[in-house]
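One chain of protein is taken out of this complex; the other chains stay put.
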Amino acid sequence: MALHPDRLFPVDADARSIARRLYAEIAGLPILSPHGHTDPFWYADNAPFPDPAHLFVVPDHYIFRMLYSQGVPLEALGVPRVDGGPTETSGREIWRTFAKHYHLFRGTPSRLWFEHSLEAVFGIEERLTTANAERLYDVLAEALTTEALRPRALYKRFGIEAIATTDCALDDLSAHRRIQDSGWAGRVLPTYRPDAVVDPERPGFADALAAFLSLTGQPSTYAGYLEAHRLRRAYFKALGATATDHGHPSAATADLSSGEAASLFETVLAGRADARACELFRGQMLTEMARMSLDDGLVMQIHPGSWRNHNPSLFHRFGFDKGADIPTQTDYVRALRPLLGAVGNEPGLTVILFTLDETAVSRELAPLAGHYPALRLGPPWWFFDSPEGMRRFRETATETCGFYNTVGFNDDTRAFLSIPARHDMARRVDCAFLAGLVATGRLDEDEAAEVATDLAYRLAKEAYKL
Amino acid sequence: MALHPDRLFPVDADARSIARRLYAEIAGLPILSPHGHTDPFWYADNAPFPDPAHLFVVPDHYIFRMLYSQGVPLEALGVPRVDGGPTETSGREIWRTFAKHYHLFRGTPSRLWFEHSLEAVFGIEERLTTANAERLYDVLAEALTTEALRPRALYKRFGIEAIATTDCALDDLSAHRRIQDSGWAGRVLPTYRPDAVVDPERPGFADALAAFLSLTGQPSTYAGYLEAHRLRRAYFKALGATATDHGHPSAATADLSSGEAASLFETVLAGRADARACELFRGQMLTEMARMSLDDGLVMQIHPGSWRNHNPSLFHRFGFDKGADIPTQTDYVRALRPLLGAVGNEPGLTVILFTLDETAVSRELAPLAGHYPALRLGPPWWFFDSPEGMRRFRETATETCGFYNTVGFNDDTRAFLSIPARHDMARRVDCAFLAGLVATGRLDEDEAAEVATDLAYRLAKEAYKL
Partner (left out) sequence: MALHPDRLFPVDADARSIARRLYAEIAGLPILSPHGHTDPFWYADNAPFPDPAHLFVVPDHYIFRMLYSQGVPLEALGVPRVDGGPTETSGREIWRTFAKHYHLFRGTPSRLWFEHSLEAVFGIEERLTTANAERLYDVLAEALTTEALRPRALYKRFGIEAIATTDCALDDLSAHRRIQDSGWAGRVLPTYRPDAVVDPERPGFADALAAFLSLTGQPSTYAGYLEAHRLRRAYFKALGATATDHGHPSAATADLSSGEAASLFETVLAGRADARACELFRGQMLTEMARMSLDDGLVMQIHPGSWRNHNPSLFHRFGFDKGADIPTQTDYVRALRPLLGAVGNEPGLTVILFTLDETAVSRELAPLAGHYPALRLGPPWWFFDSPEGMRRFRETATETCGFYNTVGFNDDTRAFLSIPARHDMARRVDCAFLAGLVATGRLDEDEAAEVATDLAYRLAKEAYKL
């Protein structure tokens, strides 16, 4: 049951040989993780990770959503209630439930990430079953108490060169400060994520906005609000940030006159913005953020198109990020035009687009990225950070915008132990794709080797200025 | 020209060997056909099938639409006129026309189904040509007169364990009663299809609604209308039904208050419903049907997104189901939210979604089915019940919702002789997909074998409670 050394490579023997050669050259490259959601306090505190269930199951929405979809209550998986309901389930019980339903993950990337972690981190080459669940739990739990499995040791063992976290615009970044003050050699960068103070439709927006202005000492005017962003961006940048991150319901952007924008801000501030005004405000702020990026050099990431919290009763009981964020069809051509009209021709700006709607890749995203100097395509992501998703991304993007309008791989994860597995998967799938090009006479192998390195390492380093 | 024993398997020798082994274990499993459109009177009467042309060409919209698209008039194919126009064409003439245009089916599933039927049922291993058309016609016509080719004998020979028909809510199910009274061992189940009394925009709706209330002795109120559905569902269930089936123009659902719903029903009853109100009424009824399913345990099937009768002059001359039903882009995320908000978290409910818009699979359907306990994905269907369609379905669904949020294969056909061919195709394509996972180190072969059985048999048995 050990990991197959040729996993994810082409089945044809010749193409597989090419993939092997390409992969051998890049398998050991350092990991750059410029977009993700690990907890900066892990690196600051360097405390041991919790038990196996609370490491692998409870925080991973890929895992618990699949179990939930087959009738396992989230309570039985230890997912915390936000409505005061009871939630106590022991790690061991959760693990047993996971083992019992392990077959559900056949054919999914979760299965591959999990088994890669088991083998690479814990040396376990058995498939999880109801029979060995207890024993494996003990083995994992024991190992997790050791120094070698603490966050900083794993950071080093995984070969991570830099990792970005995602942080609210209001965050004081105390974890990041502590990391830097500690003298530890690891590189953990914050990322400026201002959705909480940009999206009037988010719960708690009014309070967040007030706190934002107060924190930066700015007046309640549009000019003050923009200056508050500039100040917070500068603060994040001073602590190492190289990027911002924006997750909006749609890709809508706007480029209003300063008078219109100021007036819209007043409407928003007064809590009188309707759905259309909220959409317009979010869109205006994307363009403002792009302009600020031109000034301060932070790379801008946009990932639109998720219908957050689609399941109302589940949201009431368990809150955000519980696997009920569902992708929607996303238009980019009309939506991005105001932003692109304003700053799309700036070669000094980098705007990285992610999509949850893969039908837009060949039709809209690759043509846009293959034209506008400021645009790059982020890797396949969230439901598409998978072998088939990655393959389809290369097949639909490359012929139109090439490899060099993409930015290498992001793991986009909060599951720290899965990071090497995810990067390894991306490297293998990219090598498989490149091997296919070589085997069919579309690319010479020396060039493919160069591209493999670019996709695994160099493009991320350049795009994110790492 | 005999069927290739390795057809539809991977071309690579190693992967092909794996597929062969997987297929060998499931090739002989019984056929479950829980969604289809065969005529229950076939099994009740057990009369011989008609001549080859009226068996293979005249009733098969996949066949005659292709011929029509290349200029063959439907009259020349014996398709009956509904406007009183002349239609007489002999079976032999139709067959000759079919043979003359047989090359049009190259690369289509119709070709594979037809040749599978010829070989498996009639022992014919020749390709149909203008040269052998007459002779093959005679051979087939002769064979069709034998006892061995009557419906019940074929049912047994095909290894069918259970087959569902699709029946109007007004149907008296006399065929089903006769089948059950006959003591025959075959299992033929009705399916409750209430579109005729649910969709105010269907021709004849007012009369159907009146008949529906009269048949069940219910008053012309919303409460009476809902009770009429409950009574008819109970009647269908008593005769073996385990499922309902709903084919709407869109996936729109609604969850109105009882007062709003009652008032909407009055508008519909009065014939005053405009397009928006009709859409709302259909949507409300989907949610009501889901609630009734929670009570009576019938599995609910929804297949939205077909623009019926797109060709007006053809519809005028030939009526419904003449190959002019064209898929449209279909939104599921917004459309299903009312229904899912009402019953989506019920693990005791099964709602099976089909799609004619495959772009929704990776973006919307797999994420929804990979979260909501009540949702399952039906197999690729209608234009996608084909090798490439099935492959793409597995490639786009599996990584997000796994195999176990799908329900095995449905043949969805009115062409009885093609049923073994269609199931065999699905089994082969699924084995090919699984072999690919095994060959690329993504799944162990023992697990793939279990999944192959699940997809070919067990998932349908469970989902449809057969």
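When the chains are written out, they are named A and B in that same order, and each has its own residue count from 1.
Following the convention adopted for this analysis, a contact is a pair of C-beta atoms (placed from the backbone, for glycine too) under 8 Å apart; a residue touches a chain by one contact, two chains touch by 3 or more.
Quick caveat, the model's predicted, so the values are computed rather than measured.
Participant: Which of these, A:29, A:234 or A:333, touches the one chain of the complex that we don't see?
Facilitator: Of the candidates A:29, A:234 or A:333, A:333 is in touch with the missing chain.
Participant: Taking the entire complex into account, which one of A:69, A:191, A:216 or A:362 touches the absent chain?
Facilitator: Missing-chain contact among the listed residues: A:362.
Participant: So which bits of chain B touch the chain we can't see?
Facilitator: Output for chain B: 1, 3-9, 11-12, 65-66, 68-71, 103-109, 111-112, 127, 307, 310-314, 323-324, 326-329, 356-359, 383-384, 386-389, 392.
Participant: Counting contacts across the full complex, list the positions on chain A that touch the omitted chain.
Facilitator: Chain A touches the missing chain through residues 10, 12, 14-15, 331, 333-334, 337, 340-341, 344-345, 347, 359, 362-364, 366-373, 375, 395-396, 398-405, 436-437, 439-444, 447, 450-451.
Here is the rule we go by: only the chains that are shown with their structure count from here on.
Participant: Given that chain A is a copy of chain B, what angle of rotation, in degrees and a multiple of 5, matches their CA positions?
Facilitator: About 120 degrees, rounded to the nearest 5.
Participant: How far is the middle of chain A from the middle of chain B, if each middle is the mean of its Cα atoms, in Å?
Facilitator: 40
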